[in-house]
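A single protein chain has been removed from this complex, and every other one stays in its place.
Labels run A and B following the written order; every chain starts at residue 1.
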Amino acid sequence: MNRRIVITGLGVISSIGIGWREFWKNLLDGKSGISPVSSFDTTNHFTHNGGEVRDYDPEQLIDGNKLNLISRASQFAVSAAKLALEDANLSAEKYQNTRFGVCIGTTLGSVQNVEIMNDLDIKHGQSSITRELIYQVPTHSTSAAIAKEFDFQGPNIMFSTACAAGNYAIGYGFDLIRLEKADIMLVGGSDPFSKVAFTGFNQLSAVAPDKCQPFDKNRRGMMVAEGAGILVLESLEGALKRNAHIYAEILGYGLSCDANHMTQPSVEGMSACMIKAMNTAGIGKENVDYVSAHGTGTLVNDRTECAAIKEVFGETYGNIPVSSIKSMLGHTMGAASAIEAIACALAITNNMIPPTINFETPDTECDIDCVPNHARRHTVNIALNNSYAFGGNNACLVSKKFI
Amino acid sequence: MNVDKIEKEIMSIISDISGFDIEEINLDTKLADQLEIDSIKAIEIVVAIEKKYKILIRDEDVPKIITVREAVDLVNKLVR
Partner (left out) sequence: MTTTNKEIYDAVIIGAGISGLICGCYLAKAGMKVLIAEQHHKPGGYCTTFKRKGFSFDATAHCFGGYRENGMTRKVFEDLGINKKIKIIRSDPASQVVMADKEVFFWSDVNKTIHSFQAAFPDESNEIENFFYFLIKPNPSSFSRIRSSSFGDLLNDYFKNEKLKSILSAPLLGIGGLPSSQMSAFIGAKLFSEFLIDGGYYPEGGMQTLSDAIADRFRELGGELKLSCLVSKIKVKDNKIRGIIIEKEGFIPSNYVISNCDARQTFLKLIGKTVIPQDFILKIKKMTPSLSDFILYIGTDGNFESSLIPGINLCFFLHYDLERAYLAARKCDIDGFGGFLLHVAHDKSTILAYIPASYKNKSYWDNNKHNFMEFLVKQIEKYAVPNLSKHILYKEAASPHTLHRYTLNYRGASYGWAGTSSQLADPDLRKPSFIQGLYLTGHWATLGVGISGVIYVGYDTAKLIVRKEKIGV
């Protein structure tokens, strides 16, 4: 009999809230986390807005001495992990640590350090680059930082599948517990607001100037953003034994690759992924109550994702609420699907669905029910969390109300 | 959305749930005092409104709905 896996703790660092409570309240209020970019000069860029995390004081969550030893991506992740562990009522020293692991997703990880090192090199020469800065560069330094902070000596993995990385990390953490290779896993994703990402997406003409408008006829693209989302996963028996509060159960996940194009998604790849996820989870399409869309706000993603949803759900596609919280947060890259998984867990717990804000004009190609502009009360027993990354890397996570 | 339409629809919902005729209901009608809306009926009304307009009404906002007007205003605010 397979172990069942449940979510027992949530930690979020985002532009609309630090900690899941503030985050969830603002999600339901339809609050936007988009603001003028302040961490670097955007004069030479096409756009000037993004989803930077403000009101985040790392010293509240991380010892001041450690701060210069870990990158912003890692600070986010460690902070979110701390919040998640507190939320789960877990204290690392009480348990056998080799059974506790970490699995994190990202796009560019500690790329800010590369930018810092580059700037230092230009201004002061190579010798100004410290050892500490270099240690933080490897992508896996984030999951290592979490392990170090909480003494988690179990499996430690970093996924770099970008916009789908959070779901990959959650899926893999789920597998490890299921296979009894770990008992508790900290899983999720983190990405900082980086000049590299911002410039890159600007150059691809993929960024909207003012607001992210998923599924809207006049959508102009995504919003670059940052943040972290960490979930505590554990076996159901473990959770029950220690009387943990259970947000939701993870039934399974699906992965697929379009094997097609670096940036152009495919309907086949997206739908195959959803179907695989539902099959693994042992549910039918009629069981799905909510889909947390990838919904970046680009012409291509939203159109393709809607076509995939119609293909998967058939005639009943219009009955399933599909919202994109990227309309509020922007695209937090590697953190996105993890933060969205957190939103799914909260939707399931509370039977409420966050809206897709900034929705003004319907698009016939995106005629799904996108929960426009206002949160909705809706019984959510099963939620799907879609994520699609460059290279056609697709991941879909299925969560269920635990009863 | 047409404000008048919402007003009529909400009065219809309240009429249905309270059992009072729609002619007996106007914007100033007090739900608890005049329409015998007790706690469970208040929840019925909120559930009906949420389902009809596909919105979310916060628990904290429910006690603020004293008259029909407050219900209409709240819905107008949330569907705008």
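Note that a residue touches a chain if its C-beta (ideal position, glycine included) is under 8 Å from a C-beta of that chain, and two chains touch if they have at least 3 such contacts.
Only a predicted model underlies this, so the values are computations on that prediction, with no experimental measurement involved.
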item	value
Which residue of B:11, B:25 or B:46 touches the chain not shown here	B:46
Positions on chain B contacted by the hidden chain, ascending	13, 16-17, 19-21, 32, 37-40, 42-44, 46-48, 51, 59-60, 62-63
Interface with the unshown chain - residue positions in chain A	240, 243, 245, 286, 319, 350-352, 377, 379, 381, 403
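One rule holds in what follows: only the chains that are shown with their structure count from here on.
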item	value
Chain centre separation in whole Å, for chain B relative to chain A (CA means)	38
Of chain B, residues touching chain A in the complex	47, 50-51, 54-57, 78-79
Chain A residues within the chain B interface of the complex	28, 352, 371, 374-377
